[in-house]
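Structure record follows, encoded as structure tokens.
Excluded from the complex is one protein chain; the other protein chains are retained at their positions.
Going by the order they are written in, the chains are A, B and C; count residues from 1 in each one.
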Amino acid sequence: MVKEGDLVIIYFDEKSEFLLEVRKMLSFSTHCGNIKLADLVGQDYGAEMKTHLGKPYYLMRPSIFDLMMKVRRQTTIIYPKDAGLMLLKTAVGPGSQVVEIGTGSGAMTIALANAVRPQGTVYTYERRLEFVENSKRNVGRCGLAEYVRFRHADVAADGINEKNVDAVFIDVPEPWAVIGAAAGALASGHHLVSLSPNIEQIKKTKETLEARNFRRIEICEILVREMLLRHTGTRPRERSITHTAYLVFAQKTTPA
Amino acid sequence: MVKEGDLVIIYFDEKSEFLLEVRKMLSFSTHCGNIKLADLVGQDYGAEMKTHLGKPYYLMRPSIFDLMMKVRRQTTIIYPKDAGLMLLKTAVGPGSQVVEIGTGSGAMTIALANAVRPQGTVYTYERRLEFVENSKRNVGRCGLAEYVRFRHADVAADGINEKNVDAVFIDVPEPWAVIGAAAGALASGHHLVSLSPNIEQIKKTKETLEARNFRRIEICEILVREMLLRHTGTRPRERSITHTAYLVFAQKTTPA
Amino acid sequence: MVKEGDLVIIYFDEKSEFLLEVRKMLSFSTHCGNIKLADLVGQDYGAEMKTHLGKPYYLMRPSIFDLMMKVRRQTTIIYPKDAGLMLLKTAVGPGSQVVEIGTGSGAMTIALANAVRPQGTVYTYERRLEFVENSKRNVGRCGLAEYVRFRHADVAADGINEKNVDAVFIDVPEPWAVIGAAAGALASGHHLVSLSPNIEQIKKTKETLEARNFRRIEICEILVREMLLRHTGTRPRERSITHTAYLVFAQKTTPA
Partner (left out) sequence: MVKEGDLVIIYFDEKSEFLLEVRKMLSFSTHCGNIKLADLVGQDYGAEMKTHLGKPYYLMRPSIFDLMMKVRRQTTIIYPKDAGLMLLKTAVGPGSQVVEIGTGSGAMTIALANAVRPQGTVYTYERRLEFVENSKRNVGRCGLAEYVRFRHADVAADGINEKNVDAVFIDVPEPWAVIGAAAGALASGHHLVSLSPNIEQIKKTKETLEARNFRRIEICEILVREMLLRHTGTRPRERSITHTAYLVFAQKTTPA
């Protein structure tokens, strides 16, 4: 049942879907008509509703994918296609202590916070104050703020406070500058993931990781191919995103 | 620190890595020499070790990816590239109640159990007894058995016991035959994911979902492109897996 | 040396390039300034030139790719990535007699005419008169009209005049409706290629080909991944075309 303060997806069709916070005072206007948010409170998820113009929509429970994709963006975000594999290429789960370097708009922070709650914590570092503020709002809106410590700091210069964390996630333009700090924070034998859009970045990241005794380094990219099942026929989407980033996976070792 | 009963990755190089359960009684033989498992107890993860032939290896903490890929396989498994997005396209997290239809070898069961523990539960249904037995061993070896209820049952014939669950994951050859039961078990507004290798399957799955009032149906496939950063040069791997399955995502609605 | 009537590429940079016919009477205006076409006559290809505003450009020889991509489009065209493989999956070459069913805007007709000239001929069939007219202009502009016979006809209803041709290329919405006529026109043992955007189309095409004694049926799609080598780094283009069509290849057999 939808309660005040919940995030919901208002779904008209594949081209018109909106993530909203339910606030009794407010109404939401679309090209399909208006919705009084007070009317949503007490409804079951999945309910078919109508705008004041009689246009039907569904009241949907948001997925983590939705929460990530619909953050207010001040930066490029980490896409769920990448985040999904990043989570599985570590041993992160409920209770994990995780460091994220480069909060950006907080999309990955949301995925991490959901994965480690309620006992775990995400320590997320961001150099630019406006990104810290924006990502706090984005994470807070999802009800995940209590699992996240936002750090306004430059990891390359100031280092990382935490020790012995379960995993480190890096999304900064110069990953090599923070790998020393990351290695200091990460438990031995555990996983680090870094992502970068360019080949030159992943080469330099890999070299720095090797020099810091990271091993089992693997690099890939993830591509999503959307399929359209129309009444006119079945085929892949004709234009799409074709590159976001390369993912670099590694594990910290302790030389003999 | 590695304890008896832990799962560890023995990592020689990218072509020689092994997932092992540490048992004091046992030793492990490779083409690089023997390892007494008793010697691993008390070591730190990440430690550089040597076989009796002096060949070095690392004692690595397994990722969820490792646990999934190294199950004993009696069936095709759900690959982590697919599982990662499947998890994020639902609202699954710690505490979730999840139904899985088609346990198979238990790879996805492991990913789900790790995501919902310690309060959540995975109810996983499998028609074939030998798959139930094998997946139990696979999940048990990962220390995740307490978060999973294994059901030896034919969902198409016998239905699902649970009601109002947070998400349903389907991996059976005829998803349309279990969507009725899935719809009965799933909370309204919540997410269902089904995966199938063939186009005909996803078409019939989509039609059945629509008839059962599922909406927001989206279909895609996920491709991984591994990058090789060799001293001879940087390039994608030359031969790889190019298709596993199409993923069908949908949400249950309640018509007005 | 550029002569009056030649087609040239005016190349400013990757975002500003134009295919033009050199006509002494005319001038060409761009956001970078004006070009008097008379000034181009007598220049060498590759020459660096300037607009009246002093903006430099290069006078480039068009490739077949350029001629195809820059046709005036009334329809979706066959892309060079697909056309290139289509040509090689037949035995077409100088002197070949080729039938094309579905002239469309004439992009493939241009590639075929260039491949078979000067002794060969492309017989191209199109049902819609406005497409015939437009493709004639497109092919004529490339100086290839003499190698092409344009047929304004509905192959499904009226059949094909030619017999014993070396290859047949099909690009119509219902390939199965013209395969009988195609089989009648094609020499035994020779190649047919059909392209369609949807799965349902290629399934029905394949079934019809099998029923008509075509064998060695192979189906694929071709994807181009553009790489950007910027001073900021090397990476694939971020958004691109991700689907045009599936290609169906087959050879006509004569049962014993």
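By definition in this document, contacts are C-beta pairs under 8 Å (C-beta built on N, C-alpha and C of every residue); 3 or more make two chains touch, one makes a residue touch a chain.
Fair warning: this is a prediction, and the values are worked out from it, not measured in the lab.
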May I ask you to name the displayed chains that the omitted chain touches in the full complex? B, C
So which of C:32, C:77, C:99 or C:115 would be touching the chain we can't see? C:115
Of the residues B:30, B:234 or B:254, which one touches the chain left out of the display? B:234
Of C:90, C:194 or C:208, the one touching the omitted chain in the full complex: C:90
Write the list of chain B residues that the hidden chain touches. 197-201, 225, 232-244
Contact residues on chain C toward the hidden chain run 9, 11, 14, 17, 44-50, 56, 58-65, 68, 80-81, 83-94, 111, 114-115, 117-118, 187-191, 199, 202-203, 206, 215-216, 218-229, 234, 246, 251-256
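Criterion: only the chains that are shown with their structure count from here on.
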If each chain is a node and each touching pair an edge, is that a line, ring, star, complete or other? line
Rounded Å distance, chain A centre to chain C centre (Cα mean): 44
Residue numbers of chain A (touch at least two other chains): 199, 225, 234
